[in-house]
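The complex appears here without one of its protein chains, the remainder shown in place.
Chain IDs A and B follow the sequence of writing; residue 1 opens each chain.
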Amino acid sequence: MLGNALRILLRMVLTFFVIVTLVFFATRLSGSPLDFVFGEGMSVEDRAIMIRYYQLDRPIWDQYLAFLGAFVDGHFGLSFIERRPVAEMVAERLWPSAQLLISATAATLLVAIPLGIIAAVWRKSWIGSAVMALAFLGYAVPNFVLAVFLVLVFAFWLNWLPVVGNGTPAHFIMPTLTLAAAMIAAIMRFTRNAMLDVLGQDYMRTARAKGLPESAVILKHGLRNAGITILSVVGLQVAALAASGSVVVESIFAWPGIGDLLVNAAIRRDYPVLQFAVLTVALAVILINAAVDLAYAWADPRLRHSSRT
Amino acid sequence: MKRLLLATALTAILPGAVFATEVTVAAANVAPYLDPGRDHSNVGSQFYFNTFDPLIHKDYTKADMQAQPGLATEWTMVEPTVMELKLREGVVFQNGEAMTADDVVFSLNRMFQATFPPYQVRMRDRLANFDRAEKIDDLTVRVHVKREEPLFETLLNLQQTFIVPEDYIKGLTGDPKVAEDADYEAFSLAPVGTGPYAITEFVPGEKIVYERFDGFWGEKAPLDRATVLHVGEVASRLTALRTGEAQIATNIAPDQLAMIEGDATLKVEGAVTPLFHVMIMNMNHPKLKDARIRQALSLAIDRDLLNEALWLGKAVVPASHTMEEFGPLYMPELKTFEYNPEKAKALLAEAGYDGFEVTFDTQGSYYTNGLLAAQAITEMWAAVGVKASIRDLPKWSGNDPEMMTRNWSNPMYFSDPFGSFGVMWAPNGPSEAEGRFNTDAEYAEIWDRFRFSKDVEVRRTAYAELMDRIAANPPVLPLYRPYEAWAMSQTVTWAPKAGHIPYVLDFRAGSISVAAAN
Partner (left out) sequence: MTTVPTVTPPWLHSLWSEAHWVQKTALVLGLTLTVAAVLAPAIAPFEPNAQSLIARLRPPLGFESASAGHLLGTDELGRDLLARCLHGLRLTLTLAVLGASLGLLIGGILGVLAGVAGGRTDAVITAAVDTQIAVPFTLVALFMLSVFGTSMVVMVLVLGFAGWEQYARILRGEVKRLMQLPFIEAARAAGASPWRIARVHVLPNVVSPVVVQFTLSLSNIILLESTLSFLGLGVQPPTATLGAMVGVGRDYMPTAPWIVLAPALLILAVTFSVQILGDWLRDRADVRLRVR
């Protein structure tokens, strides 16, 4: 167990380092912030001044070393545009994003797993198909279409729900619904398939043969075994959502989240912000993955003493 | 306004007073920093007027420059190149410091003799003729220019010359006796001015909160508090008006106005903005060197049709690079640009156009209707036989030698052709510096007469000559002055004023009032 945890930790650090390096060089390859930040009508002279001011005239290896140095001294620099510490900018947005992530994940699990089991158990009847079809609706529509649709119906016409920001619990309803809609279908589908795998196994037959009621068989044996697969899929989905899933929702609901920050920083080539925001997101994803790995190893006795498959 | 069931708690941010007047603005964009000195963006220009004052105000209900006392009460030219200004007594900054001649000198010289790089950029493009400001006594300052300045008052009304507090800025970081670059950067996150509203909360890109400043020297602000929130999506902005989360929504394109037409509790205030959306052409692109090709591209664009279709006829199509706001230099009689597809075809044939592809760059929908206009324009070019395609880039490409044509805007930074055409198309100005526009000695000579003559007629003649030069060898076509609309609750009385630069949200006395919400 300890060796496993160590290995996971080492992998995390390595991944993190690779990302740090990739992001640093990739951003610099993709264009100068001057074209994005100042844009119009800067003379050659002005450009030179600003390049010096932002210290972009230093050799790229110097910049890279300085950037790595930030991991030691904690100074990750100032945004090119806002001119305030990037750590502050990211911190401001971390909690709203996390809130949304948590509420969307909770909503997804509450809906997707029961529906997935229903779809598996009744897969031969119309119920199973209908449940699946319904879930696809949420998944198959681009989430901004769904979001705008919700806004028009529940805020514009019915006037039941607010649209701007994250001020009250009511503000969470539409963004949560939008984000969950896309995840529900995926999780449900994997739940169904994992359950189907399990339902065909010998030990299920044994359990039935022992005369246990069908619902107990499914919930006790089926879900426990399918849980391992479901867990890893949930982990992936949550990680994907943490990485980039919510920018659209943040934009429509004026949610002060990190996706919006990230995309804007990327479009404007605000390197310091971009680097730090990516690092934060990457760290979150790596942590989520590691947690899933550990849970996975814990849940699957076969893996407890061998390396992870 | 009244029906929102679940979010009434949101409005509980009301301060104790029952009749507090408040307004929340849902804005398409909120500035990433607030410093009137370095900013000249269309986003930032919305926010400065409530918090800062210039030395010389103007009548903001009038399009042209009619000077009025600001932080200076009177001013005279004591020499051809020196203006002496008497400062208003008893002015205090929102942080409680009294405004002195030192603050004024500091504010002006930080721009005139800029050391902070972002200020240097602004210094060069519009304040280059200013030499320095000096203190004569506690209530008197003198401003020196290098050459006689016909636009003295206009330039002292500029956003870039708004007055800021010296001691406060210097004390923000490091040595409190020295203005370091870091001080200016800190200031742009916590701005302080002499205007009727103090900025009490600023989250860059997201939120600005103004609160009435009771120490304001003039008529007190009509609102207790105004909050500006970033709401990027237009449907969300309009919806926020219906839910009562906002009372004003900015940047509503004409196509979207239909959404709230049926709602008697909402209304629209719009105006033609003092700014041109333009199409620029790279004179130095190998394929566009022949002026006839560029003339043809310009002649092929039916700007009236663009206006009818995309702006529902609410925009204004100019015959030249001129607008009413230029006052005595408004010259509608100039016919610099026209639509003539037949002539375009003839010119193309004459120039031996061989079917090469012309690219049109656009930065998505950075400009209202920008992407639509780009597609319509390329179709119009196709109609005269020009093969055209769009490059939708997330960035400015005006300095890219590969750039052939693209959209841009020429805002009016102050009420004079120098404040619009002048800033953009001066000899060695930004367009030439970016390598897509060339000038010669003759152009420079005409320019000089236009820029510095004290005789309006001489300036008019010179401007007409400049326009002839532009028509003969075109680097630009002004498409139209866009119509910008703000949607708002019927309880709010507000409208854009003709005398402001584009997009200013003026909440000063006489500019806005709010009826008690029902």
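Brief remarks follow.
Operating definition for what follows: a residue touches a chain if its C-beta (ideal position, glycine included) is under 8 Å from a C-beta of that chain, and two chains touch if they have at least 3 such contacts.
All values derive from a computational prediction rather than experimental measurement.
Screening A:Ile51, A:Ala66 or A:Leu196 for touch with the missing chain picks out A:Leu196.
One of B:Leu372, B:Val458 or B:Ala471 touches the chain omitted from the figure, and that residue is B:Leu372. Check B:Glu22, B:Asp59, B:Glu84 or B:Asp255 against the missing chain and you find that the one touching it is B:Asp255.
Only one residue from A:Val234, A:Ala254, A:Val278 or A:Ala297 touches the chain missing from this view: A:Val278.
The omitted chain makes contact with just one of the residues A:Leu78, A:Leu100 or A:Ala239: A:Ala239.
Seen from subunit B, the chain kept out of the figure touches residues 233-235, 238, 253, 255-256, 258-259, 305-306, 308-310, 364-365, 371-372, 374-376, 378-379, 389-392, 394. Seen from subunit A, the chain kept out of the figure touches residues 11, 14-15, 18-19, 22-23, 26-27, 29-31, 123, 126, 129-130, 132-133, 136-137, 139-145, 148-149, 152, 156, 182, 185-186, 189, 192-193, 196-197, 199-201, 236, 239-240, 243-244, 247-248, 251, 259, 262-263, 266-267, 274, 278, 281-282, 285-286, 289, 309.
Rule of thumb we're sticking to: only the chains that are shown with their structure count from here on.
Residue ranges of subunit A in contact with subunit B, taken from their complex: 31, 35-36, 38-46, 49-50, 52-53, 78-79, 81-84, 89, 92, 148, 151-152, 155-156, 159-165, 167-168, 170-171, 173, 251-254, 256, 264, 267, 269. Residues of subunit B touching subunit A in their complex: 3-7, 9-10, 26, 32-33, 117-118, 120-121, 124-125, 181, 185, 188-189, 203-206, 229-233, 235-236, 238-240, 242-243, 245-246, 394-399, 408, 424, 428-431, 433-434.
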